[in-house]
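Every protein chain of the complex appears in place save one, which is left out.
The block that comes next holds subunit A.
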């Protein structure tokens, strides 16, 4: 039993699901659902269809070259069953998976950092331009003036007292 890959969206095709198409040149295409199958029949290129994994990898939205991705690969040389090897492999697989997820997440986060910068700048420019919508230009000015005047008067009084 194997979990295959859908030709169009690169999703998992579990046993008992999906459709397999065999072309005259003996190349087989598996599809996980009729959406992928119909798109294929419409001759759409998965590398240009935005929601597929193929597009994401081809346009650099996801991690493509990494050591942790080299572990899961279909090898054509059969290896005789050895309990020790399988046990170790199962454990190793779990660890590799963790590392892979971490790296993939990191990659995407880095890609999105630029957006944060842009956001910051946008906020600054917004505030500069449209502050009048939430705060009148001389909002606290009256109070300020008053305070200033009070302060000045106070100073005057102090000075006069000093003089006297």
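What we mean here is this: contacts are C-beta pairs under 8 Å (C-beta built on N, C-alpha and C of every residue); 3 or more make two chains touch, one makes a residue touch a chain; residues count from 1.
In this text, contacts and distances are computed from a predicted model.
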Protein name (UniProt record) of the chain left out of view, among "GATOR2 complex protein WDR24", "Histidine-containing phosphotransfer protein", "Tryptophan synthase" or "GTP binding protein 4": "GTP binding protein 4"
Touching the absent chain when the full complex is considered, from A:20, A:93 or A:157: A:93
For subunit A, the residues touching the chain missing from this view: 1-3, 12, 33-35, 67-68, 70-75, 79-83, 85-86, 88-90, 92-97, 99, 102, 106, 113, 120, 122-124, 126-127, 130-131, 133-136, 138-140, 142-143
